[in-house]
Structures are given as C-alpha cells and as structure tokens.
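With one protein chain withheld, the remaining protein chains of the complex are depicted in position.
All chains are identified by letter, namely A, B, C, D and E, in their written order; residue positions are counted from 1 within each chain.
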C-alpha cells in the first residue's frame, strides 16, 4: 500500500513528465499480468526519482540546458532506450538539433568515438521521427 | 588439446549450469563452421569461470541470494543478454519476481533510473516467458 | 525554499540512514562556505533517493540481502567511497564478512578479476575497522 | 564552413579508413535531411579522431596489433556496433580469427564472463560474414 | 617527426586550452626522462582531440553550456582527475557553482546516487580552491 505522500509525489512526477515529454507517461508504466505487484512500485519510484525531483527545478538551470545534460548522461552511459526518451524531451522543450549534435561532438572528444557513434545512431533515428 | 583436468572442470561446470538453468547449456556452446577452433576454448573457459567456481559454493551464501547478486551485476553493467540468463537462473532456483523487482529498486537508487529502466525491460520480458 | 513534504521526506531518509549506518549522517552532509546554497538540495535529494525510498522496504526482501545487493552495485560500478559506506551498512545490519566475500567471488566471475580485486581492496580496509 | 586544414585532415582520415576497412566509409557518413547541418561536422570530427591520428601510426606498433587493441577497447566498453566495425578492420588487415578469440579469453578473465559473452556474440556474427 | 600541420594544430589546441583554463597547459604536458619519446605524441593528440576540435566551436552552443556538458561526461564516467580539470574550466568561463550543482542533481537521478556522490566530492574540493 502506498502512502498519501507517495501518491501525491507520483502524481506530481507524472504531471512533470507530461510537461517534459508532451504526452502522458502512464501508457508506458502499466504492469503486465506477468509482472508482480511491486513492479508498480519500481516504476513509481524510478519515475519520481527521474521526474519528481530534478526536472521541475528551474531556479539555477533552465530546462533546455537540463535536457542537454540528461542527453549527455544517457549517451555517456550508453543506455540507448533511455537516451531516446531524453532526446524526445529535449526536442519537445525547444532544444535544437544543432545543440544536440554539439553535445555529441563533446562526447566524442572526452568519452571517445566508439560511444559517441553508437549513441548518435539513436539521435539520428529520433531526428527522423 | 585440452588436458584431463580442464576436461573434468568443464564437465563439472556444465553439470552445475544444468542445475542452475534447468536445461543443458551445450546447445548454446557449439561453434559454427565459421568460428575458429579455439572458440571452443573461449566458451569452455568462460563457462568454467561462470559456473565452475562460484555457483557451487553454498557454505556461506545460498543459491537464491547468489542469483540475486548475479542479476544485480548484469543489470548494473547493462549487459542485456547475460542478464536474461541470470533472470532465468534466478526464477528457476526459486527467487520470486518480487525479490527481483526489489533488486531493481535498489539499482534505480544507486545506479540510476536510466540503467534501471533499460535493464528492467529485460526482466519484464523474462517474467512473461 | 524546500516544501514541508520535502522536509518530511528528508527527515524520514535521515532516520532510515541512521538505522542502516548506526550513526547520524548529518555530519557528512553539511555544506562548506565555499559550496553554493543549492548544494544542500543536492545532498538532500541524493540522500532521499538512497535512503528514503528503497531501504525502508522490507516486505519482499530483507535488509541484509538488500545490503548485499547494494555492495554489489557499488563494487560493479567501481565507486570506491560509496562502496565503503555500503560495506559499513552491511556489517552494521548483520551481514557477515563471509557473505560479503561470496558476493565478490560472484563479481570476479561475471564482472572480471580486475574490477573485483580493485573493489575488494576497500572491503579489506573496512573489515579491519 | 570548414577550413582547408580541416578538409585535408578529413580526406586523409577517409583514405586511411579505406585502407583499414577495404571500402570507402563515405556511404555511412552521409547526413539525412532530418539531421542538422552540423551533423556533418560531428561525423567528420569523430572520423578524423578515429582514423586520422591513430591508425596511420606504424613506427612503434603494427596495424594488426593496433586492430586487436581496438577490438579490445570496443568489447570492454560493450559498444556493439563499433565493435562490429573493429572486427571487420581486424580481419581485413590480416588478424586471424584465432587471435581475436584469444583477446576475448583475456577479456573474460579481466572484464568478466558477462561482458565477454555479450561482446563475443558480435564476433561470431562477423566471423560468419 | 611531426608534420607542420600537426604542429599548427597543437599550437591552436594549446591556445584554446589557455582560453578555457586561464593558464598554459604546457607545464602539465612535459614528458619525464622515464617516458618514451612518443609519450609526447600521445599528449599532443589527446590535447588536440580535447581542445582543438570541440571547444572552439561557438556557433550552436555557448562555451558555458559546453563546459557543463563536459563536467557531466567526466562525472558520469567517474574519471575524477579529468573531472577536476572540467570543473576548473567551467568556473573559469563563468559557469556558476549553482549551475554545476544542478548538473549533479540530474546525474544523481539518472546515473545514480553512488556515482553522483563520488563525483561531487571532487566538485566540493574544486569549489574550495
């Protein structure tokens, strides 16, 4: 059973996710019959972690820069599906494709041509959507 | 040419793999005509490394906990196909889906939402098998 | 300014951290004069992420197993100072040194001898405390 | 606008890539209409980084050993598509399949069975080409 | 022997490094008697890769954002000494400490509390310089 606090945090995170992505995230967070009940907790907690705490912060860093930073994290880690999501957030919030490409130029220099080329493949796909 | 010692180690590792997975591993370890002869050595050595030394140890840690630890290693590294194998071992040895999801909750907190979401995708697939 | 909700979450996380570590975490979370004001937000958010959401969960996974999983995450990532903290939590919650060593045996097999040896160095230091 | 220097460097890198790969790389470096103009800069810079500076060096290390090292980097990072390219370069430059397998044996020991098995999957595919 | 082209590229990269760091990089790039002669090539090539190609680009991304992205890459990789250099560049180019802390908040969410805490330790040290 989740507490009222947890419920409110999740609602806030989901609303923030919608502002970032341009659509409701719920459709991706449902749990299949084959998943156990606490899978919903995992998705709620990871969503709150991602969207509840960090993204709404706008006092010191604008959302566009935050989106570029998030692309950089995912591309450097080489987590390709989460990177796809970060690229969509960035484009939805007005980051230009040119700015994204510049981030990959910096990634190539510091994290290497191998990781940069692999991750950029996802960017090229999202650019074409 | 492999020595008698190496041959015995491999047989032990393959038997242990069967106990863990519930089926014989040999079908995945054959080498294609296009692979060189020492590819068999690679598969034997990596199999012995994985199944020969660590899994049979039950004095200090039960197999279920060992399976959860192995899922955690693969999920943290982001090696998705080996993670699939670890998830199958865990379920075969009686680890519950709920316990596996709790490991992912811990991975999200410490290794991040990006890696946790990407790796959990494999878990959701294996849960549905 | 942090909200009442955030304040309550932080208090809960700090209490949980004390239960895990055996001492109050606050002494490590102070911000120096040279750190900016939002450094306190970073420390609060990362602490809530680590201690607020995951550790209090005991329905599906006991704290000892959760502690072994957390050691595994930190050792696999090669984050040596956070690993030190995880080792202290584990020992404080009754995980035996033998169990911890078994986790490193599994890490050697799957994540390699190089990472395992480097991370085990921290374990040997914590064992001697 | 790219300078004459940059233009010359790119031409040198593309010629070197051809020597390594056995075919012209240009067909993979075109930019789609949906990619921004500076995507061409990213591809040029990453190509110069990869092929312009390091591969032509033959004074201290022969190209075959350099190719084995490049396979090792990509396999250890787990960047599967760049690894495919490195494997093709190695085979094209006369590295034997046996030598490549031996590199994976070393990777299994030091970087773990999980990463080694995942990356070797790409090698098995390239061996079959 | 390095070519005129390579010599000019290195000079450009070193000047750019000075603009970024606020001091000449040469003092860190000398080679000890115990290093072989081609160590100078390694340092020249890595310096050109880092400072020659990416940092001077200002058409699509301002230097301050590029510096935040570079901090993010180093912090996500967990390369602590290069991270120190990136933090100094950022502060020297006018990135505020508050902005840097916000990048770490994003890193905690997506790359995890473990990596974020470890890397932030370096930031706290550089903030105190």
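Everything below uses one rule, namely that a residue touches a chain if its C-beta (ideal position, glycine included) is under 8 Å from a C-beta of that chain, and two chains touch if they have at least 3 such contacts.
Since the structure is predicted, the reported quantities are computational estimates derived from the model, not experimental observations.
Engineer: Since one chain is left out of the picture, which of the remaining chains does it touch in the full complex?
Structural biologist: Contacts of the unshown chain, counting the full complex: A, B, C, D, E.
Engineer: Among E:20, E:77, E:90 or E:123, which residue is in touch with the absent chain?
Structural biologist: Only one listed residue reaches the unshown chain, and that is E:77.
Engineer: Could you tell me which of D:91, D:107 or D:126 touches the chain that is not displayed?
Structural biologist: Touching the chain that is not displayed is residue D:107.
Engineer: Which residue among B:53, B:91 or B:124 touches the omitted chain?
Structural biologist: B:53
Engineer: In the whole complex, what residues of subunit E lie against the chain that is missing from view?
Structural biologist: 32, 34-39, 41-42, 45-47, 49-50, 73-74, 77-83
Engineer: In the whole complex, what residues of subunit C lie against the chain that is missing from view?
Structural biologist: Its contact residues with the unshown chain are 78, 96-98, 101-102, 104-105, 108-109, 112-118, 120-121, 124, 127-128.
Engineer: Where does subunit B touch the missing chain, residue by residue?
Structural biologist: Counting only subunit B, the missing chain is touched by 5, 8-9, 38, 41, 45, 48-49, 53-54, 57, 59-60.
Note that in this section only the chains that are shown with their structure count from here on.
Engineer: Show which chains lie in contact with subunit B and also with subunit C.
Structural biologist: A, D, E
Engineer: Which chain is the middle one, judged by CA centres?
Structural biologist: Chain nearest the overall C-alpha centroid, as shown: A.
Engineer: Just send me the rotation angle from a CA overlay of subunit C on subunit E, rounded to the nearest 5 degrees.
Structural biologist: 120
Engineer: Going by C-alpha centroids, which chain is farthest from subunit C? Tell me that one.
Structural biologist: Greatest centre separation from subunit C goes to chain D.
Engineer: Distance-wise, how many Å sit between the C-alpha centres of subunit B and subunit D, to the nearest whole number?
Structural biologist: That gives a centre separation of 29 Å.
Engineer: Quick check: how many Å separate the C-alpha centres of subunit A and subunit C?
Structural biologist: Their C-alpha centroids are separated by 25 Å.
Engineer: At least two partner chains per residue is the criterion; list those residues in subunit D.
Structural biologist: Residues 38, 41, 45, 49, 78, 108-109, 112-115.
Engineer: In graph terms, nodes being chains and edges touches, is this line, ring, star, complete or other?
Structural biologist: complete
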